[in-house]
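Note that one protein chain of the assembly has been removed; the remaining protein chains are unaltered in position.
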Amino acid sequence: VTRRKRRIRVVVPVVTQELANAEEMARAAGPDTDLSVVLIESGPASIETFFDEAIAAPDTIRRIVEAEHDGVDAVVIDCMGDPGMEGAREMVQIPVVGPGQASMNLAAMLGHRFSVVSILDQRVVAQFERQARVYGVWEKLASVRWVEVAVLDLGVDRADLTKRLVAESTAAIERDGAHVIVFGCTGMYGYADAVRAGLHAIGHGDVPVIDPFPAAVRLAETLVDLRLSPSKRSYPLPPVKEIRGFPLYPTRTSVG
Amino acid sequence: VTRRKRRIRVVVPVVTQELANAEEMARAAGPDTDLSVVLIESGPASIETFFDEAIAAPDTIRRIVEAEHDGVDAVVIDCMGDPGMEGAREMVQIPVVGPGQASMNLAAMLGHRFSVVSILDQRVVAQFERQARVYGVWEKLASVRWVEVAVLDLGVDRADLTKRLVAESTAAIERDGAHVIVFGCTGMYGYADAVRAGLHAIGHGDVPVIDPFPAAVRLAETLVDLRLSPSKRSYPLPPVKEIRGFPLYPTRTSVG
Amino acid sequence: VTRRKRRIRVVVPVVTQELANAEEMARAAGPDTDLSVVLIESGPASIETFFDEAIAAPDTIRRIVEAEHDGVDAVVIDCMGDPGMEGAREMVQIPVVGPGQASMNLAAMLGHRFSVVSILDQRVVAQFERQARVYGVWEKLASVRWVEVAVLDLGVDRADLTKRLVAESTAAIERDGAHVIVFGCTGMYGYADAVRAGLHAIGHGDVPVIDPFPAAVRLAETLVDLRLSPSKRSYPLPPVKEIRGFPLYPTRTSVG
Amino acid sequence: VTRRKRRIRVVVPVVTQELANAEEMARAAGPDTDLSVVLIESGPASIETFFDEAIAAPDTIRRIVEAEHDGVDAVVIDCMGDPGMEGAREMVQIPVVGPGQASMNLAAMLGHRFSVVSILDQRVVAQFERQARVYGVWEKLASVRWVEVAVLDLGVDRADLTKRLVAESTAAIERDGAHVIVFGCTGMYGYADAVRAGLHAIGHGDVPVIDPFPAAVRLAETLVDLRLSPSKRSYPLPPVKEIRGFPLYPTRTSVG
Amino acid sequence: VTRRKRRIRVVVPVVTQELANAEEMARAAGPDTDLSVVLIESGPASIETFFDEAIAAPDTIRRIVEAEHDGVDAVVIDCMGDPGMEGAREMVQIPVVGPGQASMNLAAMLGHRFSVVSILDQRVVAQFERQARVYGVWEKLASVRWVEVAVLDLGVDRADLTKRLVAESTAAIERDGAHVIVFGCTGMYGYADAVRAGLHAIGHGDVPVIDPFPAAVRLAETLVDLRLSPSKRSYPLPPVKEIRGFPLYPTRTSVG
Partner (left out) sequence: VTRRKRRIRVVVPVVTQELANAEEMARAAGPDTDLSVVLIESGPASIETFFDEAIAAPDTIRRIVEAEHDGVDAVVIDCMGDPGMEGAREMVQIPVVGPGQASMNLAAMLGHRFSVVSILDQRVVAQFERQARVYGVWEKLASVRWVEVAVLDLGVDRADLTKRLVAESTAAIERDGAHVIVFGCTGMYGYADAVRAGLHAIGHGDVPVIDPFPAAVRLAETLVDLRLSPSKRSYPLPPVKEIRGFPLYPTRTSVG
């Protein structure tokens, strides 16, 4: 029996081509998955603020509707802020997975408390605490920390970033009571092994480090295999109505 | 001494001119306030879903940035979903007020528990419960109910809508333990007196009914008078970066 | 058209005349408000403890019942502990506003988390955490701090008090994650500008500082304008019964 | 060895002699306890509202300070609202126990969820939910119900009251998921056996029924025996200051 | 490149051979997984009570330690109560997954609220609410319902069980606000399709139905693939000490 490969579409909700390395991303999927990657065309260079999320969401949703039209089995939004996830879940029937929700829920299952170690500055605290509340994992969140690096600078100095991630993870463990670490940006994809090694070297090898992008891809695969999708009772199809200024949206009647 | 009037801008986050009666809206403001009203140009005809909010937010934020450029003192977003509120608070220094937050917090101060009575169908439950969690008033929310009327049909039959609002408010009081009622749509603006009368007639005159739009306008006035604005520590100015597809945004350097 | 001015009565729930500067208080009201001020006759010199609140409450309620008899439109209790607020809301139909509830709810709307910076010593922590729970803003409270000054010494050395308020606000911001500061005593009325300036000088100009007394007065004005009052379902009129030892209370039959 | 009997003082926070049957109350204590009973002299005939609690608290605290002067080992306040408990705990060193706190905490230990079945009408819901929040047992509270009987009518028709208590307890069990019942008024003292019998007769003998007054007396005895008292860090001695209108209070210097 | 198949061991924590159909269980795994199944030798015939869990846990943990010795990559405990999961996570390094945690967390990601539809009678309410609290998904739990069938009778009448599952799921959706259904017993494995069909037929096709056993197997596969294991900071290896009465446990020194 030949089993058809799962088709998963990654929607990168920014306009920066450098943030979407399809080959590297494909390694996050299982052997039975074809992973395709698209960027959005309208939106920010990177997602760091509520404003960035707001202007990324409409074209992200358009790309997800397009993905369903293309016949893919599930979509992963490549950003911890999960921009557009809820609106997209209303517009399509296939699973739409966000790494923020996927990785924080996974962390909640692996230990007593988890911390998020993210980009930039203190502004990320409110962002992740807000997500933790909405996703219902608030009581499992030990703290949110940051490495003082902007998204677009994440790849500049790998050794430096690793060092900062280890330092903040250590502070999360020793001061905030974290038992699990979750990276707060999918731009940190690929750093988990180095951070685990760094933590191990200073006696914190007992703490799992979750790389959110692969966690989201695996959740998408699981949903496809189990034939599960987000509840259409939580995310019912929007009623048909006039929309101005978004000519690229497929007409709603073809969706419903 | 002549006191300059407060200037408050209402941003109506839909493209439907009929939903923005400037004259009627002006009655919600105090005598020392000049109220101006604008609609967005890109977005949905009405806001009923997460998708609607997502496509309304970018142009709503643009209108709010524009309002600050115009020298207004505060902005009110005319929708219970408060679309774009957090992104806009990042982009400007003036107060940005949403009727969802303003009315639910006011309700929390007036009684033990409040219920939201909203438009449409059961989909609004998740929307308002999500807001209540994010706004921190979760423990005060008794229930969310709906009247089975779409936003664009709200003005069609005033007597019928009043009857439905009274019926659902009564159910909220008698079955869910509500002590305060909040309308779940700013399109219900002006119905509070009739609903209070209806409730009084059946022995529930002891329950306040909050009309969210005036509540938001008064909060905006209060913030202007007290020279308070949302915390820029919660909503710091976004970093300057490339944005594609939103030519109408003022350049960020003129904002910062 | 002449609009009748709102009449608001401030009840100062202590017996210390120096704590009730009517002229200064009047500046907290809008131009359309007549503000009158009364003290209680039985009670403590200042309110710092649960005991102080207990002995202040009965005469505070009496003064509020009296205010309604005098035809005022709303009452503000001039103390962050809101002594007697719930009992008074049962006894009258007009809005009774406490600065504790008004300022903490306002803070909850302006940012992700707020801290209270109060008088005296660690005893205030339990007091404000208790209020935050009862008022339903618990999840928004970052911390409670204190300046080691008794209420009656608040006006003695303005520069010193400002310095202490800035120092504790800074600790709240940097160590506790506060995004908004609320003064924990109405005796700190008038210090907000100086504290904002002090915070600005050390790089925390992004944090709003809420002066609770003006916040309460503005809320009272808003409720009068919107014709809203606390829910009589939460605060029903008490049944008539024998009361001993409180001869100054108006007979209940004239209230009911 | 002769062991000195514990001396426990019951303070009945009302002025109605009929509500304080010392002989019947003594049966709630263990054999090694001398129970004395006093009423207050200033306050309401019964406690049913926040207003009643406010006017009962000052003289209740006075009676508790007096009890400590008399050398008793612990005090029980004879009312589910625990009026004056926190202020009294500040003023004295001996244990001050309220049946509201004692019985709700006991219920929380005996089963998954408990309901309070109280006097009067729906107003008691907010009162007990407020207490459950302050006492930290909120998550264990299934519901609050009431029997439509005023406090002063509780003893009029025992059979009728029993029937009502069984009916509301049954509703709490079957509709609200209660696993334990707590009476919501110490005026229901002595009804537990009859209510248990009534519940047993209809198949709910598996549900414990807690009579709050004996539960409070036993907690007071336990605290005396274990030499424990409420934390003076939560309830520090109030600072000495001027108090007007409460001539009966012992001077504070004799307390400190 | 040949990829070694994952080896996953299912530990069935009961002594009833009929509850462990290895062939059927294998269908829950992906093509790259070898699934082996063992029962325990000391314990109950089925797990329905806290007592059952207590006597099932020791031998379940022994089987999991044995599985690690056998070189398997991960273990799934085949019971919604997740008996022994926490103790086993202390004793081994490999992932130990429970269907209770796996399915409730999955449900929390798929919709606003979920309900558990379980076996037996009302006793399951406390069991699942307890798990929801410990797992941190409490705020996502709409309700717990039951079908009045004992575990050992689950397979007796498939049509009847399906009908009961549809009926209780419908009640959960319509009365309790559930947006996702989770079966409350792994003995319901294989019923999801029929229940989905039943729900679809009455207009509730918008509600996902989660079969917990496959959900747990997929989570185990994901953890193996991502090289993640429960936090050893939450579940540190127990210290070596004397144990009596459990001769079958491998000596601890060979584990440490």
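Just so it is clear, A, B, C, D and E label the chains in written order, and each chain counts residues from 1 on its own.
To be clear about the criterion, a contact is a pair of C-beta atoms (placed from the backbone, for glycine too) under 8 Å apart; a residue touches a chain by one contact, two chains touch by 3 or more.
Being a predicted model, the structure only gives us computed values, none of them experimental.
Q: Using the document's definition of touch, tell me which of D:12, D:25, D:144 or D:210 contacts the absent chain.
A: The missing chain is touched by D:210.
Q: Check the options E:152, E:167 or E:194 and report the residue that touches the missing chain.
A: E:152
Q: Counting contacts across the full complex, list the positions on chain C that touch the omitted chain.
A: Spelled out for chain C, the touching residues are 125-126, 129-130, 133.
Q: Which chain D residues would touch the chain omitted from the figure, given the whole complex?
A: Touching the missing chain: residues 3, 30-32, 101-102, 105-106, 108-112, 135-140, 173, 179-180, 204-208, 210-211, 214-215, 218-219, 222, 225-226, 228-236.
Q: Using the touch rule from the top, list residues of chain E that touch the missing partner.
A: Contacting residues on chain E, toward the hidden partner: 15-16, 41-46, 48-55, 57-59, 61, 84, 86-91, 121-123, 126, 130, 133-134, 150, 152, 233-236, 238-239, 241-246.
Keep in mind that, in the parts below, only the chains that are shown with their structure count from here on.
Q: Among the listed pairs A-B, B-C or C-D, choose the one whose interface is a repeat of A-E, with over half of the contact pairs the same by residue number.
A: B-C
Q: Taking each chain's centre as its mean C-alpha position, how far apart are chain B and chain C in Å?
A: Computed value for the inter-centroid distance: 27 Å.
Q: Averaging over Cα atoms per chain, report the distance between chain A and chain C in Å.
A: Distance between chain centres: 44 Å.
Q: Determine the centre-to-centre distance between chain A and chain D, using the mean Cα coordinates as centres, and give it in whole Å.
A: Here the centre of chain D sits 52 Å away from the centre of chain A.
Q: So which bits of chain E are touching at least two other chains?
A: 112, 139, 179
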